[in-house]
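Part of the complex only, each chain left as placed.
Order of writing sets the labels: A and B. Residues in every chain begin at 1.
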Amino acid sequence: MQDPTFFPRGNGLTLQAVADLVGGTLGADRDASRLVTGIAALGEAGPDDLTFFDAPRYAADLAETRAGCVVVAQKHVSLVPAGIPSVIAKNAATAFATAGRALFPMAAAPTSPSGIDGISARAEIHPSAEIEDGATIEAFAVVGPRVRIGRGTLVAAGAVVGADCRIGRDCRIGAGVTATNALLGNRVILHPGVRIGQDGFGYTAGATGLSKSVQIGRVIIQDDVEIGANSTIDRGAIRDTVIGEGTKIDNQVQIGHNVRIGRHCAIVAQVGISGSTTVGDRVMIGGQTGVTGHVTIGDGAQIAAVSSVNGDVPPGARWGGTPARPVREWFREVTYLHEQALKGRSQRSGDE
Amino acid sequence: MQDPTFFPRGNGLTLQAVADLVGGTLGADRDASRLVTGIAALGEAGPDDLTFFDAPRYAADLAETRAGCVVVAQKHVSLVPAGIPSVIAKNAATAFATAGRALFPMAAAPTSPSGIDGISARAEIHPSAEIEDGATIEAFAVVGPRVRIGRGTLVAAGAVVGADCRIGRDCRIGAGVTATNALLGNRVILHPGVRIGQDGFGYTAGATGLSKSVQIGRVIIQDDVEIGANSTIDRGAIRDTVIGEGTKIDNQVQIGHNVRIGRHCAIVAQVGISGSTTVGDRVMIGGQTGVTGHVTIGDGAQIAAVSSVNGDVPPGARWGGTPARPVREWFREVTYLHEQALKGRSQRSGDE
């Protein structure tokens, strides 16, 4: 038996259609009506595949590619081998991503794992919930009192949407997700196992142990946010926890109470952001980084992976390390320590 | 349409009731019968809100607050503006937390997301399970053979309680939780997605790969423990894994087999504690910190966030860094490295 293909090729796109889609133009060796039906890396692409090139270190792969079409920037078009069609686009990687979504629309957002359309008789839906036509609610999903769910939205098997939540249109609420005390915009994707809206971790140390602070805020998730599997986002304590429009969060990320994250940020796996911190727009945070509470990361800042941010970060800055500081300082310190320790050892060896 | 309030205000408390509740006294500008119905930060509180003040850096906010009442310590009462009522308490933060729980009792512990009371016909309950009157078992929850569940306990949608587990009274077993091989006390809160009692990670490297050690211990969770979303606690290998009374564990924390954690500890998000380690009472461990196996952290110790503990920590110590050491040493090393690297660079610059 053959291994299954989860995302089979469809009818494909002509090269002209690719060019139009990405706002590009056809290169030499053009055959506007030629079809591509798949996507692949430069070295693996065949005559039916679209690929792309945007880094000189892959020039050898480009020289030998058998792809049906290569997406490239104008400055690289001369590197495309004769006989290989190309589409010239401003940003080859982004254009390739756009074409890939058009070739494999089923892969662009999670689909119903049980393969249904509409509302399962085995879902548990409170009579007071309002669900627009065209939503899909799978078996064993729970929709609580007064919840509202927009059309085109999928609530997958075993997901739980608690009382009074609102979920917009064309959202994907993955299998086994729980969402409580939350308002979601449109086209929000929550991957399986995401936990939204539980209590933040708020305690004060008293005489007889830890005293719990009630958390009465909400979680607001704006349009086009995507949140990775098993990530957790606590609801606000007094104000709300907010994830801004278009922000993408990877798997196993933890967002504390009252955190405000701006728009179009990318937050990589296993990051933790402590309570009441504010993150600006277009911020990138590398994997496993921790951010302490009550600080501000400015717009456009980039934080390296496995760093620890314990103070404010200026807009546009590139910081890293523990504690995080400008990456240049961080690298300098790493290099200094390495050199000195090496020198220390050779001196000691010399003494012997 | 107006955004929903998940935790609506109730009948409120008179200032006298607040004072009585927290063991405090009314300050000047008293109006013992005045009502507060909500809680808010100093700068956002209105005339119906209770707030608190305990740090001089917020003195400006205090001077301009419009709150209905401010909880303060005696030493700060002179800073409360004229016309603003106050309640004087020994520990303002703890007193405020206590009053908050009284004002918003529904927020103090998770409630049924599907909005039910009692046992759903769509729960899967083994005939041999014993469930006291007054427990709530939601749809799609599973209660295995011989399980016992106490009155007032909620087993939320999709939670799975495996064979022979015992769960005390007034517990909250969140949606999608799994608990196996576990004994829980009273008033235990497991947030959604918590995993209790699976195999610990025990292998020995043999000639033909990794050889698995069976894990035949249990997980014991004492009264008033709270465990955050998606945290995982492995069962013991030969002895038990134990979480002591009143200990609070945040989201995405990992506790290995045989670990014993004392009472009234606070363990922040994404911490990992390796197998057979012992943690004393009233220990605080900051977020993302790792603790190696087979070590002991003494009573009252505090470990900074993003640290790595690889040896015993004395009682009452404040440690941090990688490897963790007294915070004073750690800060000294960080500062030394920073200064030396800077000096090294300026010398090199001077040479040019």
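By definition in this document, a contact is a pair of C-beta atoms (placed from the backbone, for glycine too) under 8 Å apart; a residue touches a chain by one contact, two chains touch by 3 or more.
Model, not experiment: these values are computed from the prediction.
Student: With 2 copies in place, how many does the full complex contain?
Tutor: The entire assembly in this structure file is built from 3 identical chains.
Heads up, the rule we're going with is that only the chains that are shown with their structure count from here on.
Student: Note the rotational component of the Cα superposition from chain A to chain B, reported as an angle of 0 to 180 degrees in steps of 5.
Tutor: To map chain A onto chain B, rotate by about 120 degrees.
Student: For the complex, give me every residue of chain A touching chain B.
Tutor: 124, 126, 140, 142, 144-146, 158, 160-164, 166, 176, 178, 180-181, 183, 193, 195, 198-199, 201-207, 209-216, 218, 230, 232, 234-235, 238-239, 252, 254, 256, 270, 272, 274, 288, 290, 292, 308, 322-323, 325, 329, 332-333, 335-337, 340
Student: Spell out the residues on chain B that touch chain A in their complex, using ranges where they run on.
Tutor: Result: residues 3-4, 6-7, 39-41, 44, 91, 93-94, 96-98, 100-101, 103-104, 107-108, 110-111, 113-115, 120, 122, 138-140, 156-158, 174-176, 191-193, 224, 226, 228-230, 246, 248, 250-252, 263-264, 266, 268-270, 282, 287-288, 305-306, 322, 334, 337-338, 340-342, 344-345 of chain B touch chain A.
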